[in-house]
Structure formats: C-alpha cells, structure tokens
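Structure first, commentary second.
And now, subunit A:
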Amino acid sequence: MDQLLTEDQLDHFRTLAAEIPHPRELVVDVLRAIQNNHGWVPDEGVELAGTILGLSPLQVEEVATFFDKIYRRPVGRRVIHVCDSICCWSRGGEEVARLLQEKLGIGLGETTEDGIFTLLPTCCLGACGEAPAMMIGLTTYGHLTSDRIDLVLERERREAP
Partner candidate 1 sequence: MNLWRGIKGSIQPFGITFRNIFRKPSTIQYPEQKRTPAPRFRARIILTRDPDGGERCVACYLCSAACPVDCISMQSAERPDGRRYATWFRINFSRCIFCGMCAEACPTLAIQMTPDYEFSKREPLTLVYEKEDLLVDHGGKDNEYNYYRHAGIGVVNPRGGNPDEAPPVDIRTNLP
Partner candidate 2 sequence: MIDLLTVVIILVKLILILGVILTLAAYLVFAERRILGRMQLRLGPNRVGPFGLLQPLADVIKLLTKEDFLPSQADKWLFLLAPGMASITAILAFAVVPFSPPLHLFGREIPMVVCDLNVGVLYFLALSSLAVYGVALGGWASNSKYSLLGGIRGLAQLISYELSMGLSLVPVVLMARSFSLTDIVLAQSPLPFAILNPVAFLIFMISIAAESKRIPFDIPEAENELVAGYHTEYSGMRFGLFFVGEYINVIILSSMTTVFFLGGWSGPLLPPLIWFFLKMLAVSFFFIWMRGTLPRLRYDQLMHFGWKFLIPLSLLNVIATGAVLLAIR
C-alpha cells in the first residue's frame, strides 16, 4: 500500500505520455493506478502524476477533486457507493442508505472503525433497473433489501484484504 506506483507502471505511463499529443488525457488513468496501489490519492500522488504527465499539481488536482470515484481522503478497504438518484430514491434508496448507516454504525462519508468500509452516497450507478442499488469496488448490487445488504456486507467483509 505504500508505493504509489510500481516501476513498471511509472515506465508505462512515461512512455505513453511521451507518445500522445495530450498527456493530460492520462490523468484519470494515473490517478486510478495510484488509487489501486495506495487505496486513495495523497498529495504526493497528485504531484507524482503531474511530474509524469508534465502538468502542474494543480492541473492534476483539478481532475482529482472533480471525480467522486477518485478518493483524495483516506478510505476503508471497501468503499460502498450507495445510489441516491431518482430511480433508487423512488424504490427506497433512502431506506437503503439508512440501513447501511445503521448496520455499519457510521454516517455517510465515514469509515468503520475496523477500517474496512467507507460509506459514500453517489449519483446514478446506471443500475436503475435494479433499484435500489449500491456499488462496492467494481461490483454493483441491486434490488437491495435489508437481508440482502447483510449478505453483501458479510461477503465483502470476508473478502476485504
């Protein structure tokens, strides 16, 4: 978790940045890579991305603070994005968010004491057909009920690194 980017990744991004006309396109990729290695993107990560891509830290930060899937603050090992958009809301999204807070014992934006879960609200996950939905890591869970939430949390907790 300590290393922001591996040597391979550094080489990869450097070569890529030199090849393409607008290295700025790679900002999200580099940040995602850092986030995968480190869990979240610290200030050093932003500066590193800037150095690789020939941008100022500010220019990277502009992107980093814009996307809510890039974490600029420490998060748990599993980040729960619970949808609060209209379809989920109409199918009980609020209730899901409340249940999650209750079951995890944390508020929105907080991390559990054991450092496993961070609960974040999010705008549309594109899973309106399965509303209410949430996303953990890259997995989307739909048709959430209280029991199903328990199930999912249990599994994620087990699998969390």
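Candidate entries met the following condition: all candidates are chains of the complex that A comes from, given by their letters.
Criterion: a residue touches a chain if its C-beta (ideal position, glycine included) is under 8 Å from a C-beta of that chain, and two chains touch if they have at least 3 such contacts; residues count from 1.
Model, not experiment: these values are computed from the prediction.
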**Study point:** Given options 1 or 2, the chain of this complex that touches subunit A
**Key:** 1
Check your understanding: For the complex, which residues does subunit A have touching candidate 1?
Key -> 64-65, 68, 71-73, 75, 79, 108-109, 118, 120-123
